[in-house]
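Report on one structure; see the data block that follows.
A single protein chain has been removed from this complex, and every other one stays in its place.
Order of writing sets the chain letters: A, B and C. Residues in each chain are counted from 1.
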Amino acid sequence: DDAVARYALHLGDDALILAQRLSHWISRGPELEEDVALGNIALDQLGHARSFLSYAGKAWGQTEDDLAYFREEEDFTSLHLVEQPNGDFAETMVRGLFMALYQHQLYTRLVHSADETIAAISAKALKEVDYHLEHAELWTLRLGRGTEESAHRMRRALDKLWPYTAELFQDEPLHDELEGVAVRPSTLRAEWDEQLLDILDRSELAVPEVPAALCWGRRGEHSEHLGYILAEMQVLARKHPGATW
Amino acid sequence: DDAVARYALHLGDDALILAQRLSHWISRGPELEEDVALGNIALDQLGHARSFLSYAGKAWGQTEDDLAYFREEEDFTSLHLVEQPNGDFAETMVRGLFMALYQHQLYTRLVHSADETIAAISAKALKEVDYHLEHAELWTLRLGRGTEESAHRMRRALDKLWPYTAELFQDEPLHDELEGVAVRPSTLRAEWDEQLLDILDRSELAVPEVPAALCWGRRGEHSEHLGYILAEMQVLARKHPGATW
Amino acid sequence: IAGQRRFEAIIADDSRIEPRDWMPEAYRKSLTRQMSQHAHSEIIGMQPEANWITRAPSLKRKAILMAKVQDEAGHGLYLYSATETLGTDRDTLNNQLLTGRAKYSSIFNYPARTWADMGAIGWLVDGAAIANQVPLCRASYGPYGRAMVRICKEESFHQRQGFEILLELSRGTEAQRKMAQDAINRFYAPALMMFGPSDQDSPNSQQSMAWNIKRFSNDDLRQRFVGMIVEQVKVLGLSLPDPDLRYDEESGQWLHMDLDWDEFKRVVSGGGPCNSQRLARRREAHEDGAWVREAAAAFARKQQNEKNQHDQKAEVA
Partner (left out) sequence: IAGQRRFEAIIADDSRIEPRDWMPEAYRKSLTRQMSQHAHSEIIGMQPEANWITRAPSLKRKAILMAKVQDEAGHGLYLYSATETLGTDRDTLNNQLLTGRAKYSSIFNYPARTWADMGAIGWLVDGAAIANQVPLCRASYGPYGRAMVRICKEESFHQRQGFEILLELSRGTEAQRKMAQDAINRFYAPALMMFGPSDQDSPNSQQSMAWNIKRFSNDDLRQRFVGMIVEQVKVLGLSLPDPDLRYDEESGQWLHMDLDWDEFKRVVSGGGPCNSQRLARRREAHEDGAWVREAAAAFARKQQNEKNQHDQKAEVA
């Protein structure tokens, strides 16, 4: 089913780009334990991406690698938020918190999707995202309440990344076609806001007062970052078209 | 002449990769005047690269763009030093100082090359490298003698980049074939050392005591950085083979 | 009073106010705002184009693009200097930009997503800027007018280069042609909005006209610009994404589609696709450069001290 495949692509692209970004931390973390932790999260996200992309690809006779390596920028459907640079550790944690809360709620609902494969992948992913959320929450507490510098960096990261959160909850015509299969993003907003507020509150941080950015990653209109991400990710595979690895 | 072309390629590749690295500073400099100054240097280096690559390409029926965009990593002959990341402003200045001193001496000698084209390009380049050297020297003085932090950053940059300077002065079999046309790199070392020592002395900095790195960029054996540089530089041109722009 | 009378006479005479001349506070304030916004636009405007320098598809285009972005830094520098003659220094102006209190042209909050955007920005964005700026060469404030003369010269050069990029793409492969049309589609409406809302919705316009800063209404300038690009797009063999576009013989005007002023307001007030990124980049460059500026200042002080000591010794001797 083409619509289901396109939906799986949304989920897969978010996870893939986030994994690609996070993987850069491996060997660069603030302590070895974080190299391991961020590596774990990256690996989980990559796993989810592979499942969703493989499933999407089935509808079109394509493999996960065809989709990851041989699509052009405008064919990707990732959210602007996952495309944002790692920045400092605070930025990575804020991005991680926003996404973990979002994916957690999304997968919690998708477990009941009428599409069995999506339900099954989501059930597996949910268990792992549990840990991602715990990790992000713990660091938000630590950095928000740690030192003056860490709190300052967290506030800066919140200001910088907040504009990209609105896009997470934008409904697209595709969702109309997938009643019972997909989750309407807009329906996740209230709970996301509530949980975020709770975590930020306990971390002595606040929801920043900056406007939402106009973003349409789902329609293939991406941030200026995606081109660089793909140039790097795809360079080797594209030098050897048709090769296996 | 194939040997002359290969020599022009050395000179062109150094300038091209340095230009590519420097151009990243435009819109990111510590003050607008530096956006302009680093942009100027990048533009000059790109100009030299274009002249040398065009000349090299003539021998092989290739354009400057064929050489810049469609060679593989192992066909590039750039020095490891120019491939090093920009790092902070101190690293960029130290790399700039090392290269400006080197290119200044090299072009000063190449003005008398038996190959007229190389002599002519070098004469033009020399005037511009004069300014690059002045710029690098001024900043070395400012940062070396400025604040404790700036001096610390300069020492760190010197330690980090010094290992790559030995490669600048390595003779290759190619130089044996080009008596009177090329300059034997090893013959530049003494004067380079002397001038560098003088500048560092006046900047209250010292030649670091770290060993030389084993590098063979001229033979196509590059640092781990070059692959990333080329992936970015070549991505668009390679997506549209045969296109004109 | 004498100053005021002199100011009014100069304006009536369509002659020039210079920095030392008396001027009304409102005139000074309005000009400071306009000129610094213009300077900020040049500086922020470097970013979408800098985004393609390292990926430019030919060395020639790379060199042209680098030179262009560098020119924009230069324009920013002139304009900050010109603004400083009104009594506000560059640090203050820069601070207004970094804290989000000052505005800049909203078009730079759209991403430069493909190489063709380098063409569309040059042709449409610089084109609209020139249409706005040519009349400013006669602005009543001398330093502004003179800065504009220099800037307009370089901008027309940039516009031609942008047009050339699109022309080359339009004559290229199918993919290149598509890329060019797509860039025009994305930049057309934002470029038309660069002239600002219709004059009835533009509160400062009338006063600016009275002071001989502004010479034509926003709608007039937009008209003129549309008339120009309608002709040029034919040379490209591409089209403008405007189903309503037609020349109305009766009014002698180009009629174009309604522009989405809600989006415009949203982008101006921080909600464009790239506002956060553009400001963050400026802030990071500023913060990362702090130690460099401090070192340069400390070195300059040391040198001054050494010179003073040397001079004292010379005096004693």
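The rule is short, and it goes like this: contacts are C-beta pairs under 8 Å (C-beta built on N, C-alpha and C of every residue); 3 or more make two chains touch, one makes a residue touch a chain.
Computed from a predicted model, the values in this text were never measured in an experiment.
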item	value
Left-out chain, listing which of the shown chains it touches	A, B
Contact residue for the chain not shown (choose from B:Ala3, B:Leu138, B:Ile199 or B:Ala213)	B:Ala213
Listed residues A:Ala3, A:Leu141 or A:Ala166, member touching the removed chain	A:Leu141
Touch criterion as defined above, residue of A:Tyr7, A:Phe89, A:Tyr107 or A:Trp192 at the omitted chain	A:Phe89
Residues of chain A (touch criterion as defined above) contacting the omitted chain	16, 20, 23-24, 26-36, 39-40, 42-43, 46-47, 49-50, 53, 64-65, 68-69, 88-89, 141-143, 145-147, 149-150, 153, 232-233, 235-237, 239-240, 242-245
Residue numbers in chain B that touch the chain omitted from display	73, 80, 159-164, 210-215, 221-224, 227, 231
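We adopt the following convention: only the chains that are shown with their structure count from here on.
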item	value
Topology of the chain contact graph, where touching chains are joined (line, ring, star, complete, other)	complete
Result of counting contacting C-beta pairs for A-C and B-C, higher pair	B-C
Between chain C and chain A, distance of the C-alpha-averaged centres to the nearest whole Å	36
Residues of chain A whose C-beta touches two or more other chains	227, 231
Residues of chain C whose C-beta touches two or more other chains	55
